[in-house]
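Excluded from the complex is one protein chain; the other protein chains are retained at their positions.
And now, subunit A:
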Amino acid sequence: MKIQLRYLFLFASFCVLTGSCMEELPTRLEYEGYEYAELDEDAGNWNLILLTNPEQVSIPNPAPAGSPDLNQELQDAKTKIANATSAQRESVKYWTNNSLLRWNEIALELSVKYNLIPGPNPDGTYTLPNPADPSATPNFPFAHPPYISRMLAYLSVAQYDGLITAWHYKKKFGREAPYKLDPQISSAYSENGLRSYPSDGAVIAITSREILSVMFPLEKEYLAKLANEHLESLVIAGINLSSDVEAGILIGTAISKTVLARASTDGMRNAQTPKPISDSIKNAAFERFGWKWDNMESPQRPVGLTPLFGKVKMWNVPTVEEVRPGVPPAPGSEEFNENAEELKRYAANLTYEQRRIANFWNDGLNTYSPPGHWNRFAKETAVKYRLSPVRTARVFAYMNMAIVDAGISCWDTKYYYHYPRPIQTIPGFKTILGTPNFPAYTSGHSTFSAAAAEVLSHFFPTDASQFRKWANEAAMSRVYGGIHYRFDAEVGLNQGKAVAAYSVAKAKLDQAD
């Protein structure tokens, strides 16, 4: 005993001295199924985004209570629950009764996985990912911030239209959940009385699988496996019967088609231009303003990131020109010089706090990017306020539409003005953050963040000051990091707010409040 204690003590000292013994670190948002603050039973009346009517997707009438079909389903459910493996029970815990959050997390992880910029070939040329051959090197997609923002908007809109449709039928058919129909079945989550036909979880599983499979084609099998596990968990959790799940699959499948039809014609396929078009965009700016941005990498990248992302179809802003900011100060002007001097001061005397802010918000390559970062905040906030799935979807849909609109507007501005980065205008300037492959003005972080913060502030007014503080911090992080001038950040914040106003105006009229 004495000896064992001594070893225990040695082991403990070992851990204390090194600070850990391989700590268990969180690999996902730590939340469990919860009781919804509201069931939002009338959400079937809320305004759809792409659909016009929830009955655009029809599902069969459910078997009535007491019918042999339903009894058989209940019997099957009980068998499945009784025979559930421990992995299946873990799966029930993982997916929770607000599974949109998990699928958003999966979308973010895939974003990170594919957020790798193609490196140069040995001869100094660059090969771009090919959507027609996604597994060629480099893999498709390169999930950069515009790509991620657009992907998240389609994911969230599909989920939202799917859930409004589901809520419409839940109310219309009013079928009770299995744990209400059969006393031998209990819900793995809080028994909130949500009607179960069609299954909202199945709608989320299918819309998410379908959208993400198109956005990340190499992950199709992985996503199918996840969706199957998710669908399976719905019955084992005691909240759905197989007919609920089947109806949810019908809705998810139909809505995904509508959403993906928009995606295939939104202009994204032309966003990454060949060099001649990129050069003509650059020359147009040079003729107009007398300056141009150049990529400073070695070897130089011939084309910036998605020069025509600014032409992608917006969700809520009628034309990109109406949110395009004015002309930035010319390089060499007095105002410009003041901004450049500020960057040199930060580079020479960055405080630890400023460095922390620069790195915290960097969200560059190999991360989920600023749009992902705001989706993470939205998830945490949805859990904090215990939102129902449909109300959660609403937050994500409006926020992600605003975020991608902000990205489109920002990219329009970037390539319209084609403004050089600090490493190009300030001789010998070195930075703690990598300079991205696109023009400076305006800052993407600032526009994305302000747009997200404004939409979240609309939905969660109590937390508005925190969201806006984060957006300002995200904007300034780029100045501390030496890759943006202060005017890129400040104008970008205003631009993001202007873009978000369109989404917020739409949300105010959506009949949810």
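The definition used in the following text is that contacts are C-beta pairs under 8 Å (C-beta built on N, C-alpha and C of every residue); 3 or more make two chains touch, one makes a residue touch a chain; residues count from 1.
The working rule: contacts and distances are computed from a predicted model.
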item: "ABC-2 type transport system ATP-binding protein", "MetA-pathway of phenol degradation", "Fe-S cluster assembly protein SufB" or "Monovalent cation/H(+) antiporter subunit G" - which is the UniProt name of the missing chain; value: "MetA-pathway of phenol degradation"
item: Residue among A:Thr435, A:Ser457 or A:Gln495 that touches the chain left out of view; value: A:Thr435
item: Options A:Asn71, A:Thr367, A:Asn472 or A:Asn494, residue touching the unrepresented chain; value: A:Thr367
item: Residue among A:Asp69, A:Glu297 or A:Glu322 that touches the chain left out of view; value: A:Glu297
item: Candidate in contact with the missing chain, chosen from A:Val57, A:Leu108, A:Val303 or A:Met476; value: A:Leu108
item: Residues from subunit A at the interface with the omitted partner, ascending; value: 14, 17-20, 22-23, 25-30, 105, 108-109, 112-113, 116-120, 138, 296-299, 347, 352, 355-356, 359-360, 362-363, 365-368, 373, 376, 423, 429-432, 434-435
